[in-house]
Structure formats: structure tokens, C-alpha cells
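For this depiction, one protein chain was excluded, whereas all remaining protein chains were kept in their positions.
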Amino acid sequence: MNSKNLELCKGLIKSSYVDLATQATNQFNKLLEILLIQRRLPDEGWDDLSIETFLHQVALMDSNNFIENIGVGEREGRVYSGLVEKRHFSLSHGIGRSGDINEQQPKAAGSSLLQKLLKYLVSDAMRLSGLETTTFSSLLVLPLATGMTIALTLLTLSKKKPQARYVIFPRIDQKSCLKSICTANLIPVVVDGRLDGDSIKTDLEAIRLKITEIGADNILGILSTTSCFAPRVPDSVVELSQLCKEFQLCHVINNAYGLQCTKISHLINQACRLGRVDAFVQSTDKNFQVPVGGAIVASPNSDVIDQISKNYPGRASGSPQLDLVITLLSMGKKGWVNLLESRKQLLPYFIESLSKLALKHNQRVLITKDNKISVGLTLASAPLVDATVNSSSATKITMIGSQLYSRQCSGSRVVEINNQKKNISSIDFLNYGSHIDHYPFSYLTVACAIGIQKEEIDLFIERLDKLFLENNKKSTD
Amino acid sequence: MNSKNLELCKGLIKSSYVDLATQATNQFNKLLEILLIQRRLPDEGWDDLSIETFLHQVALMDSNNFIENIGVGEREGRVYSGLVEKRHFSLSHGIGRSGDINEQQPKAAGSSLLQKLLKYLVSDAMRLSGLETTTFSSLLVLPLATGMTIALTLLTLSKKKPQARYVIFPRIDQKSCLKSICTANLIPVVVDGRLDGDSIKTDLEAIRLKITEIGADNILGILSTTSCFAPRVPDSVVELSQLCKEFQLCHVINNAYGLQCTKISHLINQACRLGRVDAFVQSTDKNFQVPVGGAIVASPNSDVIDQISKNYPGRASGSPQLDLVITLLSMGKKGWVNLLESRKQLLPYFIESLSKLALKHNQRVLITKDNKISVGLTLASAPLVDATVNSSSATKITMIGSQLYSRQCSGSRVVEINNQKKNISSIDFLNYGSHIDHYPFSYLTVACAIGIQKEEIDLFIERLDKLFLENNKKSTD
Amino acid sequence: MNSKNLELCKGLIKSSYVDLATQATNQFNKLLEILLIQRRLPDEGWDDLSIETFLHQVALMDSNNFIENIGVGEREGRVYSGLVEKRHFSLSHGIGRSGDINEQQPKAAGSSLLQKLLKYLVSDAMRLSGLETTTFSSLLVLPLATGMTIALTLLTLSKKKPQARYVIFPRIDQKSCLKSICTANLIPVVVDGRLDGDSIKTDLEAIRLKITEIGADNILGILSTTSCFAPRVPDSVVELSQLCKEFQLCHVINNAYGLQCTKISHLINQACRLGRVDAFVQSTDKNFQVPVGGAIVASPNSDVIDQISKNYPGRASGSPQLDLVITLLSMGKKGWVNLLESRKQLLPYFIESLSKLALKHNQRVLITKDNKISVGLTLASAPLVDATVNSSSATKITMIGSQLYSRQCSGSRVVEINNQKKNISSIDFLNYGSHIDHYPFSYLTVACAIGIQKEEIDLFIERLDKLFLENNKKSTD
Partner (left out) sequence: MNSKNLELCKGLIKSSYVDLATQATNQFNKLLEILLIQRRLPDEGWDDLSIETFLHQVALMDSNNFIENIGVGEREGRVYSGLVEKRHFSLSHGIGRSGDINEQQPKAAGSSLLQKLLKYLVSDAMRLSGLETTTFSSLLVLPLATGMTIALTLLTLSKKKPQARYVIFPRIDQKSCLKSICTANLIPVVVDGRLDGDSIKTDLEAIRLKITEIGADNILGILSTTSCFAPRVPDSVVELSQLCKEFQLCHVINNAYGLQCTKISHLINQACRLGRVDAFVQSTDKNFQVPVGGAIVASPNSDVIDQISKNYPGRASGSPQLDLVITLLSMGKKGWVNLLESRKQLLPYFIESLSKLALKHNQRVLITKDNKISVGLTLASAPLVDATVNSSSATKITMIGSQLYSRQCSGSRVVEINNQKKNISSIDFLNYGSHIDHYPFSYLTVACAIGIQKEEIDLFIERLDKLFLENNKKSTD
């Protein structure tokens, strides 16, 4: 309530009560003022009442909510269903304008404000994840998931080097990254990793060879990956960025869920400092626990972001951004830092628990120190698999995955080395899923991702143990 | 957003956009200002966004929502469940203080404001229903339904005349009114109505006789009823109020759903002018389409309301009041007047439709002109009832009610005259449900209550017709 | 989704996905099945999605939500505002019927189900608080706060002993309990407590004298209190119940926030076993962290509850019950037990922290071992009070309360002994607020109530310390 109306309340309720209420209202206004001035995560997360009050105030700034508004255009923010209106807090204009996805909308000052504010909040969260400010001079939050955001980034970069049709892709067996190259009508050149102990690492020599083989002029750039499932480890992005600098290639980093890991942030910092990085892309859902649908593209070079932003044709949904605004205000600095810390601390615990289990079942945990998010467990077939199932032993290994899933453990991945070929986007892969042609073991890989709880780890270990014992029993029966 | 924060937005989005948003925010503030100054129904109903924004602003005024609040008492407005908090818009202190249900709470300026404002809104709605301001110098909205509100009113009135144990009760066969007398530890004296054509009217002579028989000193007063199901018509409240004045008796009017009918309001006006009315009580759900749980007690004598208010021990739920605030803001003057008008206009249509149906099935509509809300239809047993049902013909008539209900027609009441006795609150009634010992016909009665739609009337007639035809068919098969 | 519809989904999505979804749906159904069979708090609290799904399923059982329903009565559960409908999960019929507040409504099977289920859940929660099943053969959750519930209980008990006009009231300075006697048109007989060390205890001798003085036939019974602010301690309810048995008096216990304290539960168990307890009443908001507006009346004698239930005239709001259903499902057994435990463990911490503060400011904590909820701190005027304030030193002490409140500490109570008289409900009290005529010190009292957090205690101590220092500074300046 504004001060005039608060004053008017004194005609209805006791003056002294209104005075205290005014003080409280001022606290809320102060909260908002600090946000608008400092433009970073609030120290303490906001409660839901404050967030909703703020969003309603913002909604009043959009023309479709103007009390006396009448619309005679084709896009007037009309919302048919009350349920839909409510779930968008009456914000219906989406983001951007035909000229630029980053542009403000005259009819939607409120939506534009949120969009702008979000960039600051995200910047702050990224800084807290260990990224240096020079690493991301500019960023854009898009209502596109990682794959499509990478495609749009490549499309944009391609404008400056239209004749270059190839993109070097250090192999990672995740379809949408590969496909994002194809979507942009570019041609992926997959370069297999190399084995170092249990770890799968970037084969820098092979990449250098490939560049000279194809010719740098014909290559748009490299699409590298930081966050990945063990035993693959993050790409050597520093060295790759130096290669890119040397050969004047673009460098896009798929940092899908890398914001949750300070070590990856440091790698990216270094890559930007020592070599060339055009853009790095991260998922909003995988890092900030919002529903799927958004990504952040950032760059040490603000021109790149500007070009992407201008290259986006027309408006877009504002829904993923709204999720992120709410979530970041709700987390606050404290909440975000706690989440980062807690994930970091749970990883050794997860590895230790898994190691004990491995010992019990004559397996071992793969040693992949450079992967700070996930970890693998060997699956030497017998006696873990259910021998009563009527299928080849290989297939039996894969069944562990679905057995776990039907026991309500989602997210673990079972990779079996069966030496089969698979064609993805017109490219043949051997042992697709294992990131390399010949990995020595079948294994199961799990992530210690942001938001995981200690109880979940314990329950997972318990269920996996039980499953192994059951399979074993069936096998020996 | 306050003007300072709006100004700060200019650091984030274009100044001219903020200016327009400011203008829009001012529109909302103006809306609220008008409400706080005029304290009557807004001309146009508010949209949900405005209502929620208002409620959130109000919630910020309650101490449990103060951002820095800590509580070291036993009642600090803590709410465990987010679902519960949300459904109360973070308002948790209820209403009233130990001393007075109408008193403001120092810890809950927001809740107190709503409570106070509600009284004005309700006053305005009551005026628009035809009640004169002198008819209700004061009113109280209680989180009690009609029955309990009447009990509390009688308890309070009883304090001034503690030796008087009797309450004259012109018979209406609705249990909770009768019981409200007993709850107050008073003794109901039921006086049967009299038949005038099809109508059941107040038997004023019998009441006068009863008063002299018992002795006015022993009688607390009369509890009369305005809104009732045809063929009973509203009590002659004017004459009853004159009787009360003559004998110095209290007069409480049960006006449960009478606010929807201007004619009843006029009767009450006259009763207050010409005789004695201590209080009249109306349901919030039956008049304003909110969930069950509230009532309004009003009086031409503000002392009475004051005593009731002071007689209520401790706090009470603020939930029914919140429903009413939201509803009245949402209706606005226009919505409320339209509802009143539309109901009025549908009654003749309902009667006409029912008459056509009656003709077709050899029945007739009861003529009860003084009842402007409901209407009866005779149910001469055969051929309407289902003869195949194995029960007495009387019971078969009652079955029509449940047949209708299981055909998704709720609210119609079937009254069969079977000359059976029923004991309610230790009193024997003959033909309970018919409001009089010997009504000449069994009948079905339906209401044209506020909120009814023309489509509902048509569908009801259609389903009733179909039911009669089916029963008829079974009977003649 | 029912199994038929899940099967139909296989026409749209993969059969194996539907199978797993069916398994998950069954988990939810199983949850509900367990609830309906076991009728006690779920071991683990339900998440909001499960609660909402359950409530929507329940809402579909009420006639106003029947898809083809048309209403032709005066109370058809119509809800005007979507906001209101939503906040009640489309439940609009309230609870009870004219005959009995505990009766099921034919039009509202869903609401009736919730009401019935709630009784079981509350029973379970009460058992977990330490009450024995024989202590509460029956209970009723009413949409009335404690004061009005006590009034209704006394009104009901009064029916069996109509000539008895007096209620013995061991003094507690809380207006609404006292008033609840008056509301029932009964006369309170206040008996002062006695001092035992710092504690104010029940003066059993004085009560016995008072009973013989007035005559047991003229006395309806005793209204005792268990939960109260230190230095008053719980009444000697065991001995009082024995007195009631001896003199055939009713005994109603105001157990407002006693459910949070096992020790009080044990007292009540014993009182029921060894003497006479007709009913004990507890607040829903103070024990279960819901908004104000409900109370539970329970009795070792189910007839009493039955009579109260039948004595309530008409329907009532179902809103406070809905809050409680949601909250108890959300807490589960684990949540509720944790809350009880955590409160218990924080009390010694609170006392210790307060003692340290006391020492620093030359005060002391009052020793009131029998009060397991709150604790007092002496306030020897100087140097704690702000000497610059222009008022008597007594008033200055009271100012500490408002100083704390304006520093966002709610709930602490400052009691100053100024030997002034106050008239409450026509009775003169000396030093009202202190529960006894002459308490030796002014003091501040705070509660370690359910839901309190360690952080709140720390912050309170910090702010209180700061306040004392500031006042001290002003005094010495």
C-alpha cells in the first residue's frame, strides 16, 4: 500500500497500528529497493508472500492489466483461462520484440523489468559459482533448452564465416549436442577421446590433426563439453581455447550443468583468459532446479551475445525466465551458496558409500578425479545380473538400469560395452553411450547433482545393494 | 510498487515505459484509495489480480508477515503448511480480541483493516438490497452460520431480562432456528401458522393469546422468520414488531436468505420503523454465494450489536469474512445489483415453466404471492410416483426428492402430508416439514435463489418432466 | 486416473511408460488407502501435490461440484468468486446439519468425509502428545476458537443442572476464558492463586471453602486452566477433578495450548482417571500452527461430546477443519513428533540464554518448574527502562513491551505490578495480568511455544539485550 493509502487506513483502524504496518510495508519496499539498486541475489532468500507481492506489482505494469485498458490489436495479452492467467501471475506478453529478443516491450514494462533484473541475478549466481566477471561480459537467458541454444549460437557465429561448414566435436555421447550442430546445417566432425587410466579425456593431438586435415578455413569451430557423466571427464577447454585462438576458430562450450561445479568454472575462466571462447551455454533446469526450458548463453565478448540476441526472430515465452526469477529470489545468496557447498561435500560421501558397496559385490569405483559431478561403478556381469532373464548377458547388464528405475531410482545410467554400432545423425558410433570406441568395462554411472540429499544417496545405495543381492540369488538358485 | 521504486526501475528499463507503468500503478492505488475513502462497493467489480494485490498488501501489515519478525509468544500467527498459508493469503490472526470480537488486533493491522472495511461493504450491499440505513445502525459479520448467530443474539438479549425463559416461535420447520433457542438455554413456544388460500401465514391472534397466557415478563421475545420455502410465506414481521413493542418483548428476525429479496427488506424497514426489532440475522453463503460459515447480525439499535460483539468470548476465524471481502470486491455494485435483478426476473419465468409442466401432469402450482423466492407444485400421488417401488404411496412421494437428487437436481424439497409425528428438540410436530399441522396437499417446493441461471431452470423442468413420465410409465406398465 | 483411463492412455503413449505411471498412481492410491484404513497420521507427511490431489478427489464428491448438477434450492454451494472457490478447494458446504454439527451432509459427502477423517487424525495427534485413549473417548473439532468453545461447552453442561448459576474460576488473567462463563449466562467466581516460591499455584483450600460457601447445588462446576504464562503454573487439575467428583461438579479444563506439552497431557490423564473431567478444550492454532479459528473439545465421557455436538444449532464453517486436515497430512507423525521434541529441547536452552542475559543486567529468571512452556524474567525498573521517557517508572516498565514489539519481537508480555484495579466482566481485579493480587516483581514473560526456532531465541535475546543497553545508556546520559 502506498503511503497515502496507509494514511487513509487511519480512518479505519488505530493510528498506531497503521504506523507499525507502515514500518512493515516499508521493510518490503526496502527489500525491493535494495534489489533494484544492488541488482544481485538478496542475501537471504525472499519468502513466497514477498515474491508474490512483488510479481503482482510487476504485473500491474503490463498494459493488459491496466485497469482501463481496451485492446484493438491482434496481440493484446488477452488470456482466456483464469488458471492460465494465474499461473503466469498475469504476465502474458512473453519477452523480446521482433527486432531483438533482448529488447524491452513498450506494452509490457513489467515483463521487461523482470527480464532485465533476471540478467543481473543470474550474473550474480554465476559469479558465486566461480566465474569471473570478465569471463561473461554479457549473457542472455533464453527460453530454449541447451541444445537449441547451442544451435542458435552456432547459426549466429556462422554468419561471420559462412563458407565454413564443419564443427569439431570432441566425442560425447549425448544426442542433442551433436544434433545442435546439424540443426544449424553444419557438419559435425566427431573426434574420439583417449583413455587415461579409467578417465576418458580430450584427444588434443587428434583434434589438431583433424583441423589441419580439413583446413581451418572450412571449420567454423569447436564445440566442447565440460559437464559430463563419468568416466568421461570435462574437455580440456583451456587447451582447446588455445587451439581455437591459434587457428581462428570459434569455440562454443556446452557447460550444461557445469555451474554447479566451481572447478569447471575455473576451467572456463582460464580458457577465456588464455584462449578463445565465443560462448558457453548452461541449462537453467540442471543448475537452478527449475522446470526444463531455459538456458543461459554467456560470453567474454559482449558482441557475440548481442548478435545472438538480434538474431532471434520475434518474441518468445517468458515462462522459463519467470521460473528463474522466482527461484533466485527464493534462494537468495545464502540458499545458492549452500546448495553449491552441500553438493560439493556430498560427492566424497557418495563415492565412499559406493566404494563400500563395490567391495561387497566384487566391483570397483572408477577413478575419474577430474569429474567432480559423477562417478562410475564397474559392472562385471555375473553375479550382479539376473541370470534367469532370458537374454544375452550383455542385455542383462542394461536391465540393471530399468530394474533400478522400476525401483524408483531415476537418473542412474548403465553403459554396457557390447561393441555394437549405432547411427546418430548419419554418423556411425561404436559403443554409443560410452563416449569412446573401446571402454574396458561395462559400468553404471551416477551423479551427485545439485539438490541431491544425503538421504537419497543412502536410499540409492540400499536399493542397489538389494537389487544386486536379488539378482545374485536368482543366478545362483 | 511505490514511487521511489518505480523511479529506480528507470535504471533498468526505459523511462517512458516506466512512466506509463507508473500511471497504471496509480490507477490501482486510486482504486484502493476510492475504496478506503468511499467505503462502499466499487462501481465495477475488481479483477482477481487487483484483489490479490490488495490482499498481499494487507497481509504485509500483519506482524507474522513482518520480514524481520520473531515470535516468543504462544500465538504468533505461525502457519505450518504452505498450502494453508497461501489459502489465507498469509493472514492468520483471525479476528477480534478477548475483550470484543469487533476489536482491532495490534498484531494484525491488516486483518483488522479487512474486518472493518467489510462492515462498510456489507452495509452498502444491504442498502442496495433495499434496507434503509436507519434499519441497521450497526452490524456485525460473524464467522458463525445463522443458527449459532441467532443463539448468540438470544444469549446476549437474555442478559437484560434473565428471568424470561420463553421465546415465541411462529412455526417454521427448519431445525436450526428452533434449536438456536434451545442452545441459548431458552424454551421455544411454537405457534402454528394459519392457512390463507395456499399460503401459510403468521397466526397473529394465536401469538397474542400465547403471550398473555405465558405472561410477557416470562417471555424473552419473538423469533420470526422472513425467508422460507413456499407455501409458507414470510412472517408478518411488521405486526409482530408492533406486538413486541406493545409487550416490551425482544424481536429477532431470522432473515437467513432474505437479502436477496427487496420485498423482504421493505418489510424489515417497516418493522423497524413501526415496532420493535432488536436484531435481524442473515446468512452470508445464502445471500452472497460464499462457502457456509458466516452470518450478519444487524440492528436498528447499535447498542444491541455492541453487546453481542462484547459478549463473544475471544477471537474467531477470519476466513468467512475474507471470503466475503473477496466476493464483494469482485462483484462490485454492478455485479450485486445484476444478481438481485436477475433473480427477480427469473422468478415469474420459473413459475410459468412450472405451471406448464403442472398442467401437463394434472398438477398445479401453489399460489403463494407473498413468497418471492420459492414456489410449490402439488404432488397428487399417482401417476407421478413410481408404483413399482415397494412402499406405501406416501413414502413413494418422498422418493421423488431422492430421485431428483440422484438425477443431479439438488435443492428441491418434497413434502408429503402423512400425518406423522416427529419430535424435535423435545417438541412434538405433526407433519414436520410442512410448517403447519394439516396442509391439504403433498408438494414439491423449489427456490429461485440468487445465482440461479435460466439454463438451470430449463434443465430442472426437463428432468422433472422426464421423471414424472418415467414414473408414470412404470405405474401403468 | 482410474485403471480404465490409464489403460486408455496406452492408445496415446508407450505402454511401458503407462505401466510405470500406473504403479506410481497406485502408490498414491495406496497412500490414501492406508489413510482410510488406519485412520491415523501418515508416518511421513504428504507432499503438497498428494494433498491437493486428495482434496480435489474429495471435492468431486460434493454435489455442487457434480458436473451435471443444477440447483433449485436456497443453499446449493454456489460460489461467486473463483478466488474463493479455489481457496476452499471447491468445498463450500461447511460442516454439520441443522440437527447436529457432527452429522454428515447428504449433499456433501466429500466435506463429511474430511470432517470424519479429521477426528481420527486429531485423535492420533493427541495420543502422540501423551493423552491416553480413555482420556478422550470422544472429541469434536469446532470452527470456534477456545473461548467460544468453552462457552458452548458450559451452555451444554448447564442443561443438566439449570439452577446452578456459578462457575468456580481459579484466577487466570486471560479475558476470554472469564468471558466464556459470562457468555453462557453463568456467573464466574474468581479464586485467587497462591504464591509458592516464584510460582503462582491453585489455592485448593480457598476453592473448597468457596464451594461450601456458595453451595455445590448452586455451582455448575469449575473451569480450570493448564496452559498459562509463567510465573503462573498449570492448575492442580488432578486435585480439582477430585474436588469436582466429591461435590458432583462439572469440570472443564481450558487446555488452550497444552497439547504441545506432554507433562500437561499426563496431568489431564490423571485427572480423568482419579477425578471428574467433563471436557477439556484446546486451540487448533496454538497447537497445530493453523490460522486462528478452531478448537478441539474432548472428553473421557463421549455423552458430553455428543450433547455439545447436538447442541450446536445448524451448520458451520468447514474452513478451520480444512486447515487442520491439510496441516496434519503435511506434518505426518514424524513432523508432529519432531515439533513436540524440538520444543521440549529448546526450553532449557531458552532459559539458559535468558539467565545469562539476566545476570548481565542484574535481573533473574523466575523459577517456575511446573510451567514447561514459558518463563519469566524480573524487571527491576532501573536501569532497564528508558528514563528519558516522560512517564511514571511503572509505565516505563510496560513500555519495554512496546519497545520490543516495535523491534519486531512479538509475543513477549510485560507485567508490571502497579497495584491498580481493573474491572473485567463486572469483576474487580488487582494487578490484572499478573494472575494474583500481589506478585512481588514486575516481569517479562516469554513462551517457548511449538514452532519456535533456535534462531528466534538467539535473535530475541540479542534484541532484548540491545534494548536494555540502550535504555540504560539513555538513563545514565
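As written, the chains take the letters A, B and C, and residue 1 is the first residue of each chain.
Operating definition for what follows: contacts are C-beta pairs under 8 Å (C-beta built on N, C-alpha and C of every residue); 3 or more make two chains touch, one makes a residue touch a chain.
Computed from a predicted structure; not experimentally measured.
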Residue, one of A:Y17, A:Y120, A:F169 or A:Y257, that touches the chain absent here: A:Y257
Touch with the omitted chain, as defined above, among A:M331, A:I400 or A:I436: A:M331
For chain B, the residues touching the chain missing from this view: 20, 23, 82, 405-406
Positions on chain A where the hidden chain makes contact: 48, 51-52, 63-64, 66, 68-84, 87-88, 91-95, 98-99, 106-107, 143-148, 150-152, 155, 158-159, 162, 174-177, 179-180, 182-185, 227, 229, 256-257, 283, 285-286, 288-294, 311-320, 323, 326-327, 330-331, 335, 373-374, 405, 408-413, 446-449, 451-452, 455-457, 459-460, 463
Contacts of chain C with the absent chain, listed as residue ranges: 1-5, 8-9, 11-14, 16-18, 20-21, 24-25, 27-29, 31-33, 36-37, 39, 47-50, 52-53, 56-63, 65-68, 82, 85-86, 90, 104, 106, 109-110, 112-113, 116-117
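Rule of thumb we're sticking to: only the chains that are shown with their structure count from here on.
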Labels of chains that are neighbours to chain B and to chain C: A
Chain whose Cα centroid lies at the greatest distance from that of chain C: A
Same or different residue numbers at the chain A/chain B copy interface, by half rule: same
Angle, in degrees to the nearest 5, of the Cα rotation that carries chain A onto chain C: 180
For chain B paired with chain C, centre-to-centre distance based on mean C-alpha positions, whole Å: 30
Separation of chain A from chain C, taking each centre as the mean of its C-alpha atoms, in whole Å: 47
Per-residue overlap in chain A, given as positions that touch at least 2 other chains: 20, 82
